[in-house]
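One protein chain is absent from this view; the other protein chains keep their places.
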Amino acid sequence: MRPKVVITGMGVVSALGVGVDANATALMQGISGIRTARYLPTDHLEFPVGEVPMDNEECRRMLALPPGRPYSRTHLLGALAVREALEQSKLLDHNGLALISGTTVGGMDVTESLFPEPLPEGMPDVPDCGASTNDIADTFGCFDYTSSVSTACSSAMNALIMGKLLIESGERDIVVAGGSEALSLFHLNGFKSLMILDRERCRPFDKTRAGLNLGEGAAYLVLESETSALNRGAEILAVLSGAGNACDAYHQTASSDDGEGAYLAMTQALQDANLSPRDIQYVNAHGTGTPNNDASESAAIRRVFGENLPPVSSTKSYTGHTTSASGSIETAFCLMAMKYGFIPAQCEFENTDEQCVVPVSKSNTSNADLSYVMCNAFGFGGNDSSIILSRYE
Amino acid sequence: MELTEELKTKMIEVLNLEEMTPADIDENAPLFGDEGLGLDSIDVLELIVLLERNYGIKIADPKQGKEIFASVRTMADYVAANRTK
Partner (left out) sequence: METMVTHRVKLTPECLEVDGQRVAEAVAGESFLMQLYRKYGMGYPKFFKMDVLCRVGFIASELLLAAEGGERFVPRADRAVILFNRNTSLHADRSFQATIADAEDFYPSPSVFVYTLPNIVTGEIAIRNKYHGESEFILLPEKSETAMNQAVERALMDKETTSVLAGWVEALSEEEYEAEMELVSS
């Protein structure tokens, strides 16, 4: 029988603040972190963003890293989240851990600041995505295995899935998995060119939704075989009970009308967890706020759950779309919802759209005792993932 | 060059319609959907950039693109009426 994969630690950094407490408090109080850019040196201040409310120097000091060299923000945010996860799981003094990190932007911010002019041909190695993972790992003395997953906005969730598989296959007992992504000029301009950035705060599933706000942040979970956690006496936060990954196979960036990839991913996650749709008590949707994603995801959710829709919401109205980190940040939010017994209510929602599910918003927020929660993350390339967390009993 | 021909040439270039010539594009045929050129949502965005770059026309809402880019003819009419360069 395959080992049960449990979660014994989490760390989060987002526009809502540094650490689980700051993030959980903001989610429960319904306070969004989306505002005008303060640290990203962009001219496009008309697009609000979900920036982590600290500059790189503050992050560096918090991590007690030596001054005098540039640090990628992806590294700094990631290291802050990993440290919190390791502390909670009491693993800071451990050796031989694996780190799997999702990112797409990697060290782009450093490249942009050091090379404002186009890079010369034959330029030696610039920091690749994997470098930011190694930088995060090297900040601690715990890791002897690193891997980076880069599947656009499902990267961090796929890192969690990869961690789950490593444990189930018996290759590893403990894996720290998640993702980190800093804002960069490169991808802000790219999303602008796709005309999917909203000038207002994003309104997932709202009839007036007009796009997403970019965000940044990092979250990591400590995944562990149940046996290892029990042997160590670690506190078990939840079980990572189901995971699914499927391809929409429709378009490079657009989602299909019927949400086939999302439907398959959610269905597979349910099968993997051996649950039926009616067991799920909350869905943290990918819900980016773009007209296309939200309609497609709604179609998929309706196909999976039929008439009995569980409460659904998108926490991107709090953090912006943290792209490659969103899968682990939002999974961490699900863990907070289970721990504190609440359903995160969207802070922006007014107008129901027939094409979309009606999310939980401030007007109908409720306390909840959650045993089974689903979280979705979809990426360009049609790479769609879904995972299920279950209460540990 | 006539505006419709000019637009066809530019479209072939920016949309990488490698195996087509301006003569292959019927100015009244739909650009989107299965029966026409079969362009997609990214192509709309690229056409919006084309209008801004070459004719100084700014389109803020991609939804407007549906009507403007119905065919080469409608695109030419729109450019003629709104160009600033």
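Labels A and B are assigned to the chains in the order they are written; within every chain, residues are numbered from 1.
Note that in this section a residue touches a chain if its C-beta (ideal position, glycine included) is under 8 Å from a C-beta of that chain, and two chains touch if they have at least 3 such contacts.
Nothing here was measured: the structure is a model prediction, and the numbers come from that model.
Displayed chains that the missing chain touches over the full complex: A, B (touch as defined at the top).
Annotation: of A:Thr104, A:Ser180, A:Asn293 or A:Thr331, A:Thr104 touches the absent chain (contact as defined above).
Considering the full assembly, B:Glu46 is the residue among B:Glu27, B:Glu46 or B:Asp77 that touches the omitted chain. Note on the undisplayed chain: of the listed residues A:Thr25, A:Ser113, A:Ser147 or A:Ser371, the one touching it is A:Ser147. Contact with the chain not shown here comes from a single listed residue; of A:Ala22, A:Met62 or A:Leu165, that residue is A:Leu165.
Listed here are the subunit A residues that touch the chain not shown: 104, 117-119, 128-130, 147-152, 158, 162, 165-166, 168-169, 171, 185-186, 189-190, 192-195, 245-253, 260-261, 264, 268, 379-383.
Take subunit B: the residues that touch the chain left off the picture are 14-19, 38, 42-43, 45-46, 49, 52-53.
What we mean here is this: only the chains that are shown with their structure count from here on.
Taking each chain's centre as the average of its CA atoms, subunit A and subunit B sit 38 Å apart. Partner subunit B is touched in their complex by these residues of subunit A: 193-195, 251-254, 292. On the subunit B side of its complex with subunit A, the touching residues are 40-42, 45, 48-49, 61-62.
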